[in-house]
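Heads up, this is only part of the complex; the chains shown haven't been moved.
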């Protein structure tokens, strides 16, 4: 979505852009497989793009993303498309930076811009999970230690109730041997999506995690509180002795409330992140 | 307290507002039981409202509150009333956002505004503890781990001397089985107040804590130093070996001094929080 207010221009330029995009091999990022040029699912509301910009900056503000990581949202008009920024530090993302992707990880309107190497995380989760409308991939610092130990991450308190469903770990080595650790293909993305299953969060061994949700605010909320929960759980374990976690039923009930009140942190975070 | 400088207008509009408030069911929050419409205990000094705004922002500034949590003060003219903001992130609270509540958790001048789901924490503590003039409920991060382990929180140093009286834990599961973890009724609030007993702080298992005080600055002081103490105690425990805590008598003596000097942090925090 380069500029959602100029759909006519976009339509006229479409074919040419796609052609040039397909021919470019931008800095080793977007190696698009040969296939019939895909057609855009059309522009989306500017408010959704503003929310995506906000989500990117919120996740930086809240210490979930640093120079790496990304957030996407499923296209409201076409479940086989999603919107994610071009390869860029999330703190720098603006409305002009979003690219429509298909579920094979191809950029529809990339126009030669580099795409994220790990866009397949998003693509394959959108393919496997029709309920998911937004995806966050991060290397948030308190979460990574739980990806490399035996002790599972569990729900410490009601704000992280969504973790009471269990938190699987995707280990790329188990499936693909020695790699560069990245989810750099549809195949690896499919395996990650399978390990995520029907859960809201999956950890990635020696790498980071993915949080998904039925809306953009809820995916962001889950990414933030997964980080908070990790910090709290590590501290509880360092105090020592048995730890009482939320029961699955408590988690399910508390999560319903979280979904009702998510607007409260979302509005606060958005205001702070956009400097309003 | 929407606008304490306009008591006449408030008086004239009272009946109509209460009627409309009773009929609204605002977003699943304020489900007020049918009962004779309560009458306001009257406006309070603007300085008290300013202190409440300051308290809300201080608690955010000091890392005690994030997007959730709330602070209240008992009504100076009527011990059966207290003032707390409508359901809103504490960083965003202004003088216009305060609502007079009665001890059943009903908003006297809510005028259709959503109330906090957990206002019953405040209501039932004010009912049970005549000495309490202010209440803070938070999910402050270092405190939560102590709510889910066996090792009790104890007073590490003189600034947290109030903890030397002992720190009880309220476990909602023990009393009410599988819940959404929230103190969402007078009944649950009463049980929490009973577990608090005559202490200044109670932890809530898998949730957070409540700090109370004989004044607003002191309740805020206790909420802040409960968080600091938790951080210090976790660090002492991670160093290992036996830890020497304050004796109860030391705590009682040191707390008297804290009560005398609370104005020093209060003025500093207020100045920072209000950007003055």
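Per-chain residue numbering starts at 1, and chain names A and B are given in the order in which the chains are listed.
Going forward, a contact is a pair of C-beta atoms (placed from the backbone, for glycine too) under 8 Å apart; a residue touches a chain by one contact, two chains touch by 3 or more.
Owing to the predicted nature of the structure, the values given are computational and were not obtained by experimental measurement.
Q: Given 2 placed copies of the single sequence, give me the total number of copies for the whole complex.
A: 4
Basically, only the chains that are shown with their structure count from here on.
Q: What is the size of the turn, to the nearest 5°, that moves the C-alpha atoms of subunit A onto the matching ones in subunit B?
A: Superposing subunit A on subunit B takes a rotation of 90 degrees, nearest 5.
Q: Using CA atom averages as chain centres, what separation in Å is found between subunit A and subunit B?
A: The separation of the two C-alpha centroids amounts to 36 Å.
Q: In the complex, go through subunit B and note every residue touching subunit A.
A: Of all residues in subunit B, those touching subunit A are 27-28, 66-68, 87-89, 91-92, 117, 139, 141-142, 144-151, 171, 173, 178-182, 205-208, 234, 237-238.
Q: Which of the residues in subunit A come into contact with subunit B in the complex?
A: For subunit A paired with subunit B, touching residues are 155-159, 161, 228, 231-233, 235-236, 238-247, 249-250, 253-254, 256-257, 260-261, 264-265, 267-269, 271.
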